[in-house]
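Presenting subunit A:
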Amino acid sequence: MQVQLKKDNEYVPHIAKLIKKTQMTEKETLFEFMFEEPEIRDLFTYNPGQFVQVSIFGIGEAPFSISSTPTRKGVIELGIRKTGDVTEAIHALEVGARSGIRGPYGNGFPMNKMKGHNLLFVAGGIGLVPLRSVINYVADRRDDYGKVTIFYGACLPEERVFVDEIEKVWPNIPDFEVHQTVDECHTTWQGNVGVVTTLFSVCAVDSANTMALICGPPVMYKFVVRDLLKLGFARDEILLSLERRMKCGIGKCAHCQVGHKLTCMDGPVFTYFEAERLMESI
Partner candidate 1 sequence: MAKAKAKPKVGIFGFTGCAGCQLNILNLEDHIVDLIGLIDITTWVMAKAENSPGPWDIALVEGSIAKKSEIERIKKIRENSKILITIGSCATHGGLPAMRNLRDTSAMKKTVYGDTTDHLDIMDKIMPVSHYVQVDAALPGCPMDKNEFVRAVKALAVGKTPQIPNFAVCYECRIRENACLLKEGKFCMGPVTQAGCDALCPSNGAVCEGCRGPVAQVNWGAEYKILQELGATPEEIKRRFLKYCPSTADMEEFQELVF
Partner candidate 2 sequence: MTSSNIELKHIARVEGHGSLYVTTKGKKLVDVKMSVDEGARLFEAFLVGREFREVPEIACRICAICSASHRIVSTMAVEKAMGIKVSEQDIDLRRLLIWGEYIESHILHALYLALPDYVGHESVISAMADFPDLVKIALKLKKLGNDIQILTGGREVHQVSVQVGGFSIYPEKEELEKMKYRLIKARADLQKCVDVWATLDEIPFERQTEFLALRRDDEYALVDGDIATLSGIRAPVEEYKKYIQEKIPDYSQAKACEHKGEAFFVGALARLNINKDLLLPFAKKVLDQLGIKLPSYNTFHNNAAQLIETAQVFEMAENTIERLLKADLEWHEPEVIPKAGKGTHITEAPRGSLVHSYEFDKKGLLTKADIIAPTTMNYVNMEEDVRAFFPQIAGKNKDEIMFNLNRLIRAYDPCISCSCHMTEVI
């Protein structure tokens, strides 16, 4: 499993080079970073659902989920939305620019525990970023996992991320099923319209031997969980990735405390059973 990169000072990032930028939407771009030191490149591995802290020196540091899968080594892919100083500075980086990355942090999804199960992914907007890591991991280790169903919702069609994979790659993987929806009707949009929970009526979901993985904006969780519970999912078969303000990523700064736990150390992935017991979690 995971090899912990041992460092004297966990706050000091490693230097990583931006090697590719792919704009996905007006605000979201996929960034591919590579550590400068070959040694770190080799040692660095992670669990889908974990995150890294990215530094733009002089501007600041911010947490981002790793969107690539550890089954494909070499680069770290981050899908980042432009919303503030750090993210804008990342978007302004030119290929070849050097920035800092440290991590991976957090627990990630329980890939071992999920083995042999069918998987239902429910993603909203940019919430697909961490789930994509799991999806591609499962695609690469197809034999270990059962049937895969992906529900993806976005506000507008042009706000969808990873469209190529959603439309061209994932549907062609054996036992993968992909459904998308957008909140607002759009003339060129042929598909489903409505919030992501409307997909439950489009595609029948069988909760037997299935685990559900959810990631999206805070408002989404409540409604998706309610439907999943109705479908018979057990509370610990529902996995959520929570978002909180983060500064250190290593359990010191206390910004990401949720209930009595820390998102960066005990999470960001929690079962719904755990999350329900964490005050103010969702």
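The working rule: contacts are C-beta pairs under 8 Å (C-beta built on N, C-alpha and C of every residue); 3 or more make two chains touch, one makes a residue touch a chain; residues count from 1.
In picking the candidates, the idea was that all candidates are chains of the complex that A comes from, given by their letters.
Every value quoted in this text rests on a predicted model; they were computed, and no experiment measured them.
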Direct contact with subunit A in this complex, candidates 1 or 2: 1
Complex interface listing, subunit A residues touching candidate 1: 56-60, 84-85, 88-89, 92, 97-99
